[in-house]
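Heads up: the structure comes next, in structure tokens.
Shown here: the complex without one of its protein chains, the others still in place.
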């Protein structure tokens, strides 16, 4: 098998690593902005597929399939994002005689529609949030449901996802306006105005179950992940196992997930997302028919390599592991390290990485997409790496994560590292007490990075004073010894100064 | 507890990591050559203890204890090497009211003498290599033993170790000469001319067992490590578990190791080294009364943190794990990455690290002592990091190690990485077929790095030609357009040129 | 090792006086160098400090009490950003002379006429043209980076005096985008 990786960044590197360990040659594709990106440097072959914007390169299914043909690749791994959940792309690969490393186009389609997937899940006995089974034909249908189920309710675009195309409605008076707005957003964002409604679960947790299926009808689950910590509906910290799931609940979650996957004849790796209320009742939310960003926490706890499993399954191999051979050991946490400035509203911070020291040592895994000296481009997702810490139990994993974050140095651009460092000290986080709204509330309540200790503040003043002093010495000219400070002002004008 | 780490390099960083995860402040000590070494950058406090040579800094017990007093440190972790197995230092710490993180001075002393330790092991029922129990009073005693046990025999310095002060004797005629040479070396190297003799075990493997003991008399073992792969009597690759040890043999090895440790009232982490013949009979060789370089492979397979265990034990805590709770999962391999040039007889290669990309991703752990931009000093051990790969089974660990080695880029100095990359492909290594002489024979038989594939060679020619072309363009002056190549020659004279 | 030491002699250098402002507080700083160490006083309390630089980018400071901090450094004008492992401290340092000059009052531009990019990115759309009257909070243009769209708004009411970028143009953080009259 020769594998073309239709992605960039850390996930492309992750897939190349698995291929290399199995002895499969790899082909990277890249945009003009990514000629020296890490996934290109680590690949055996590389093909440029277009200009920097994704829609002209990484989303160009035709060019990617042409690149596979040109290089003699026999399989395509889509990673996550980009074309990973595009059933037409999966079909096009198959039509071109290429192995698509993922589920069948039919499975992707079945799970791609919120309403169709809910119907099939309900039919398979997987609990779903009470709601309309079909897209609403009109406003009246939505209103009838809301009155029967009781407020609050969520109005959602059938084709939505990622926090877009949905609205929480607390009162009847707001319902019609919300319906109309979601309908219009659905039309413009997703090209499909279909809308439905469902019961709103208060203070929910987001729990997902990793499953593996083969082409012979075998499906197993690898336990759950805790994905409740989200900022603006985007996961930022994930764990395995969940601090609130015990063996009995895990078995029930796993059983539901396996039923869900079997209902759509699923093979490859996939994830069933559940919403879980404070009463531990859980409801099917959606299925991600691909590798998940946060898959490493499951790997650290189970000892399995999910990408290698995908590669084996795609070649028709039967699962080598039975459900009772899946053993969870210890605890793992992942932080998504972004090139964003947490002190300024998480504004993007692309640019040259002038010095990079990554955390290493025991219990630390870093799935990286960048390296020292790389210029993070402005065109793509700001993820630099996924930092994972594991420990014998959750407290050790948290302590390791904090240690690792303190070791992680990225000079030249801003990152979310200081935000995570603070979060690791938060009492509610440490106690596992949070819901999906926790992080947004937390971020409103704290002033990030404003609480240096007295001695640390003194160290900062002393350090800044010495570096200013050294600079004043450097620019001092003999004939102008009085105005050294003015010259400093001039040096400034040439841009960012660093000693 | 506030911990002074009396070491440098990766092991000092390793100890600081464990302390930080447990919330203990750390104090680094450093020589003048190590002001910006990683262990200093990661410590909370730092004290300079002398000029670059170790004997004037890292071996100065008095200055290290003074540094602990000055900073208010309450404990000292010695790492390995330097003062780690110095009973007088351990005693001096105790006398100064500091907790020595390691065994008692008495345990160190008992195991520090080859002859005393052999006697105590024999008394405790731990198998030892047939040999003289005491230092030989004269040559005749050595000869009588050799004639009775049969050749070949080893003549060894009682105070020796690390491959020094020992000689293999195959015939009676060589015995007296060997005796005299070892006696003289023992006097000059170790300050103790005592010599003894033992039976030589042909084609042996070097298997060691990790033990943990507390101050309450509890001792458990954490399985064995395979340390057979040595270059000039120095370990270079270690594994856990050994490919030739099954559960029954492991239990016997572990039982002997626990008996050995109990015989000297051992607490803290320690290692019992055994020599194992082709018949799987094993013999006590020596005990290392400290943390071992290769401890990470045991950590990866057991999920335990040995440094944290040491820190807890030193504070009088009872072991939190019973023998039957120790579970080995998967397989781990370690390669010691040195700043040495494997293509030129492993000559030391200190200097500036101009670019460093460390291997990351699943199943990879790197215990590092250096960072990008650090200048590796000429004064110390050439170890840059210990690269560890783990997998569900040995084959996956080897594949991961090879992948990790291929990712590992160190520009500016030479390293042993290419040597390990080749070794990972060796059939005998992959099959687990080796003895302690394997690597030295292997290194004689292969020509390292001389077998580039045809296309790789072509790539090298093309790359070199382009970079030479670019250089010729850079130095071309309009008025001298014919002699661009001569200017290149001039540029050369200014030293190492890099584009 | 690349440390500041390499470019220093062993001689003494005349001390430099600085004013440090953090939040409400103002402190007087004096720095001098003796051999390879520095003497730094804050409001009269002096200490001997060791600062070393590695790889041109990372620094280590050791205070007189032995405390060691690794940090990165970046300066924007008088703002000296010292980045520790867990947080960044911004130290505002002035030359006492420039403080006097400022206190005596000259330009006093509060920056509200110059609309700058808060991040590097690409201008994806421009909503205004030269001469347009704009109200405070009105969207002027969209700056796009890393899959995020950021609307740049007018900091005050005014008239667009100059439009310094066009749609499709890449800009760096701090670049001026629009000037208001």
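Observations
We just call them A, B and C in the order they show up, numbering each chain from 1.
We adopt the following convention: a residue touches a chain if its C-beta (ideal position, glycine included) is under 8 Å from a C-beta of that chain, and two chains touch if they have at least 3 such contacts.
These figures come from a predicted structure and were not determined experimentally.
The shown chains contacted by the absent chain are A, B, with contact judged over the whole complex. Across A:28, A:98, A:186 or A:459, the residue that sits in touch with the chain not pictured is A:28. The missing chain, though absent from the display, is touched by one residue of B:243, B:418 or B:432; that residue is B:418. Note that of A:1, A:22, A:41 or A:149, the residue touching the chain absent from this view is A:41. For chain B, the residues touching the chain absent from view are 339-341, 343-344, 347-351, 354-355, 357, 378-382, 405-407, 409, 411-412, 418, 421-422, 449-452, 455-470, 472-473, 484-485, 488-489, 492, 496-499.
Although one chain is not displayed, chain A still touches it through residues 27-28, 33, 35-36, 40-47, 70-71, 371-375.
Assume only the chains that are shown with their structure count from here on.
Taking the mean of each chain's C-alpha atoms, the chain whose centre lies closest to the overall C-alpha mean is A. Farthest from chain B in terms of Cα centroid separation is C.
Distance between chain A and chain C, defined via averaged C-alpha coordinates, is recorded as 33 Å. Chain centres here are Cα averages; for chain B and chain C they lie 46 Å apart. Contact of a single residue of chain C with at least two other chains is seen at positions 53, 55-58, 67, 70. Shared interface positions of chain A, i.e. residues touching 2 or more other chains, are given as 355, 357, 406-407.
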